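Selected chains from the complex are presented in situ; the others are not included.
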Amino acid sequence: MEYSVGIIGVTGYTGQELLRILRRHPSVSIGYLASRRLSKPEPVGKLLPEFRADRKLLIEPYDPSKIAGRCDLVFLALPHGEAMKLAPILLKKSGLSVIDLSGDFRIKDKTVFRKAYGFAQSDAQGLKSSAYGLTELFRESIRNARLIANPGCYPTASLLALAPLAQQKLLPAEGVIIDAKSGVSGAGRSAKDDLQFCEVNEDMRAYKVGTHQHTPEMEQALGWISKKKTTLTFTPHLVPLNRGMYVTAYVPLAKKISFAAVSELYNSFYDDEPFVRILPEGVWPQVKTVAGTNDCEIGLYLDPSGKRLTVLSAIDNLGKGASGQAVQNMNLLFGLPETTGIRIGHEGQ
Amino acid sequence: MEYSVGIIGVTGYTGQELLRILRRHPSVSIGYLASRRLSKPEPVGKLLPEFRADRKLLIEPYDPSKIAGRCDLVFLALPHGEAMKLAPILLKKSGLSVIDLSGDFRIKDKTVFRKAYGFAQSDAQGLKSSAYGLTELFRESIRNARLIANPGCYPTASLLALAPLAQQKLLPAEGVIIDAKSGVSGAGRSAKDDLQFCEVNEDMRAYKVGTHQHTPEMEQALGWISKKKTTLTFTPHLVPLNRGMYVTAYVPLAKKISFAAVSELYNSFYDDEPFVRILPEGVWPQVKTVAGTNDCEIGLYLDPSGKRLTVLSAIDNLGKGASGQAVQNMNLLFGLPETTGIRIGHEGQ
């Protein structure tokens, strides 16, 4: 137990998943759990029945003055718009790092942010100093930051699928399509009429077509990688399962290529990455192979013309798409092996 | 189209199911649809996407003065506690009948009601004049009433399972157990934290153990049939499916009996009933055989001692357990064949 960490907003789905992962992490202890809904401390199992077995941990009302001295790092698992208020206060405490799982620090351009989220980004200093936390793609800047903007779930699955193409200038400026399907936990925990069980079960639907706030987040990151502007067509869909995300990306390649070449490109790009798995030809990702993990599976289909590539990727929206990646970033900040506590099985520990 | 009917509270699950059934009912037209949440009329498809194909029907703000002259009968599909306020006003209109799908008029004893629902039954006149609408068991009193208390879903499935025993004095005064499992639509439509998709999917749980308000409703009806007091042990469970209810009732018989005799008892009791189906020995009810219908399936298992009977019954909680039975009662009030509009297929129409 070398480090102590806190979670603010532990009762939401990403907060709960952080707690699930961190409780078995061999190098951290839980120093602070907070929910802004509480007026007095409560046993974790009372608010989150999944943790009834734990009789010691408490969730406390949020109080920033309590964090100093108790935590080396704090995860913010709050609704959009809240972290930009808390982060500046927390970062004044020396030695404290912050990993934010909301969208508050993901988009660098304030005009784009306001259009995407409908309100202003008010913490200019945080925005400037924060690193975008898609670990495999921006590892160096993450390592040197104290404030990490943990990526959205759709951007994580999509950017891992497209990054090798972007880096190799194979991604066209427009015409790339991302058709994405998400399990329901991606929509968060607060009660909503259209996410009640009977409204989702046996249904399937697109939503926010052409307007989802993750579109500019993806376009920004692709621009960083490819050094040019990319415009995406992105359609998210809701499907009736708890955890899991499936992205099917369609790319009209900037130039003709062979399957062997594209396969080699992806395999070498992710060769040393423990959490990204390129599947053999003709094998496709499945949600169930990544559910509960920090893994991303990627499958490739090149059509006979050699000009159209379909990239399929699957993640757990609460794993690599949120809390798993947040812990991967924490490991990076602490100088631990990135797999610590999130690679299940002997080989990773 | 001989009759015109209205639905107040059409946006809830039972209201919506009433509309689904009544739209294809050959002898009624829809004269009035109301939701108390509205401030101006809206097309039905805007509030209930399932009815988008219907471009004519409107849902109106609730206004009792609009009902006179437009409806022969009104269904109240409102939360508990509301019908007792509306029914007295509606029943003042001559020629208008009311079928209430809430619990307001089901329990005749006001002390028992207050304990079960947590508030007082305030309409003594309605309570006195209303009939308990379990059609197969109380047909004559329903036919002569203007206010029908449509039964709860658990009582419908349980009472159909136990009535033949109660009538034959085979039901003991105590020791009868009702273990019931319900789909999620039984809990209603309003957004609740613990009925969000991810909270119900892949879960299963008992709730209101020993305290559910349907227990006294069932005990009261069994008392009417058997002419003696019966105390039940009732445990409801929530299971992850939209529609369907399964009751497994365990009866220590008042006297030993053969399977042939108990089978004959059930078959003759329900011989002329189009909606109750006694299954052959060794065949068990399934939710999927009754989903979307007004049917009830009953299976029987007598243990080798001849003294312990297990009665299994399945209904659709929104069908025979609510809106289907409400239409069956409407048919009875209008003097139509009971199967009109609710028996699918040639034989019933």
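Labels for the chains are A and B, by order of writing; each one numbers its residues from 1.
The working rule: a residue touches a chain if its C-beta (ideal position, glycine included) is under 8 Å from a C-beta of that chain, and two chains touch if they have at least 3 such contacts.
Keep in mind it's a predicted model, so treat the numbers as computed, not measured.
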| item | value |
| --- | --- |
| 2 chains shown - copies of the sequence in the complete complex | 4 |
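The rule we apply is simple: only the chains that are shown with their structure count from here on.
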| item | value |
| --- | --- |
| Copies chain A and chain B - rotation angle from C-alpha fit, nearest 5 degrees | 180 |
| Computed distance of Cα centres, chain B from chain A, in Å | 46 |
| Chain A to chain B touching residues, read off their complex | 13, 184-185, 189-193, 195-202, 240-242 |
